[in-house]
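The complex appears here minus one protein chain, its other protein chains still in place.
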């Protein structure tokens, strides 16, 4: 982990109120699922804001994808290219790919949860047979889907669901996941990697608990953060023993069965 | 007085750490010596910042000239052209030209105090014989002199003093003023209009008090301001009766003899 | 349907719960002349009035802080006589609902001020500023001694017919206790809160920024503290009196937060300096907020916090 002054190379509206930002971080390595804490200029955001790492290129260029939901993300969206931002990262425990070796890899994303899964998919295709990698991706409608071309190019299995049916199946992506698990691969060992809204993660935990072939179900959690350093104990969630664990240190990725809060 | 959302048309370093800003205020009229309160973006400046009006063109374009001295003026200097700023004004009681009609007009400026005197000179040349208008202008060195070309073009008497002698006389502008008063015009009724640092204004008040030909000595005062509206009583100075008067309402321009604080 | 924004402070009914705070609105003239019809406001609370005119403190009197400001105006005001002859007629002419904030150095001062103002038809209610030193008690602030606060409240209450609001000082630590004393002594409503004592230092000059050394902190910086005090008093008080929430309100969300915490009305203070039309804007925005959120009566918001 380091705190880097990174120049903004790109900060553009991607789709709807999702923005893409690229920063010259100069970092060498990261684990998909890790995140960064960004200091937001403009004076209205006192604390840094956490965002998942979408990608980190060989040249050390960091990519994040953020949705404008409040004052911090709104201010961020108007910071001009060329500005230096203070970026702390990579933070936390990412996805554990090793647990999925040989398994079917099932990626499940909702909303901006797609961002860390992009980095994860890029890592997985290096190690696994593409046909054994499946992305389940849910969104409000077609317009809210991000990185689709990138995933298509990878040649992995794509399962899209939109609430209005404008692309892919109509409905919840977790329903698609259920169908998929019932049919195709119900006898193959699988690993789930999921990132998205709390409700979606809860549904996935239930699905995984009922399916004996899912040896690992890794959920990327969110919570309110102050430090991102593991020192304030602000970001905790409850583990299966009833202890509070820090999302920024023991997480953000947890084994579903090790969490009790969800 | 009105509170206007005004687009920045120009925001450039003029000289040294003096900046010039032009704003599309759309205002129709002002009295030289009046000022504005500017809301500074960037989140570090909670209160608005007061700046004298340098000029207001026929098209309603407002010009101010500011020196970077702290966090607010620093933030202001990096606001890009095209941004809208909230500008309150014109505020206060400006110079009273009528008192000087027929008199020799003596303008005295130090530092950014030159800004409101530009507007004043532009008004005076409409009414008076240019040869009866004199500007005394003091600065650290040549590099700190502003608007010199504009004043030259007006064809008024120019008396410059710099501390290092890089342009004009070497020393204090108030010494030049003293010499001038002793020699040339010591029998002609004169009006002084001054804007600049507190110490300079104090010296001018003394000079005026000793010279019976100076019928009016108008000083533009500064003080810490919160509202600029005349309601907080934060900006007061003491008048000759010992009462506190508001710089933003009864001022910023006062008759020297009506002030006791200086 | 047009939502109902009316609120009651004792017997006084206000058009809406948006008032402006004492000391941040002068006597209303500047705002009325330059910006908007001040009769639109729930009430105008005047600059604090004392028996005799007060000169106030030396300058500098104001300093900026992170998301706030300090002031040590020293309660400069025109005094009771000039207020009645020079300021009140204007407020009356423009039909402003006028609450006069009063301050004294001893209980007798408060009583005399209140009694005189009680007779004035242009005055609709009286707000007691008890964040002042009591010269008779060695300079301890009325507002930091519950018994003293109760005493000044009951002394004034006995002599007036108009609603009496007591404005509490956050410089006392136990707000519910203070509130109880003051309510038992007869306050019709509580204003919570005044500024918090603070200071600013000029590191280069090695001097306090304010000539008075200490000053009162206001603005968004103190909002979390003010919200907490309103909420604590609201939750603790059995004999419920309307609370007027004050502290760092800058926008409609802040207004709603203060209402939810237990306020019946709010006062806009320092925000008037940042945006001179804010109080009038908030009256419109509050009505719109109620329409958007399907709230028929503003009272539904007061204390509506789910805890």
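The chains carry the letters A, B and C, assigned in the order they are written, with residues numbered from 1 in each.
Basically, a contact is a pair of C-beta atoms (placed from the backbone, for glycine too) under 8 Å apart; a residue touches a chain by one contact, two chains touch by 3 or more.
Note that the coordinates shown come from a computational prediction; the quantities given were computed from them, not determined experimentally.
**Q** For the full complex, can you list every visible chain touched by the one that's not shown?
**A** Within the full complex, the chain not displayed touches A, C.
**Q** Who touches the missing chain here, C:20, C:217 or C:298?
**A** Considering the complete complex, C:217 is the one touching the chain left out.
**Q** Specify the residue from the set C:150, C:260 or C:290 that touches the hidden chain.
**A** Once the missing chain is taken into account, the touching residue is C:260.
**Q** Who touches the missing chain here, C:9, C:43 or C:70?
**A** Residue touching the chain left out of view: C:70.
**Q** I need the residue numbers on subunit A that touch the omitted chain, in ascending order.
**A** Touching the missing chain: residues 1-3, 39, 45-48, 86, 88, 223-237, 242-244.
**Q** On subunit C, what residues meet the omitted chain?
**A** Where subunit C meets the chain not shown: residues 65-68, 70, 144, 171-174, 196-201, 203, 205-208, 213-214, 217, 219-225, 227-228, 231, 248, 253, 256-257, 260-261, 304-307.
The definition used in the following text is that only the chains that are shown with their structure count from here on.
**Q** Linking chains that touch, what shape results: line, ring, star, complete or other?
**A** Looks like a simple chain-to-chain line, open at both ends.
**Q** Can you name the chain whose C-alpha mean lies closest to the mean of all the C-alpha atoms?
**A** C
**Q** Could you put a whole-Å number on the gap between the CA centroids of subunit A and subunit B?
**A** Their C-alpha centroids are separated by 57 Å.
**Q** Calculate how many whole Å lie between the centre of subunit B and the centre of subunit C, each centre taken as the average of the chain's C-alpha atoms.
**A** Inter-chain centre distance comes to 37 Å.
**Q** Can you work out the whole-Å distance between the CA centroids of subunit A and subunit C?
**A** 48
**Q** Using the touch definition from the top, which residues of subunit B touch two or more other chains?
**A** none
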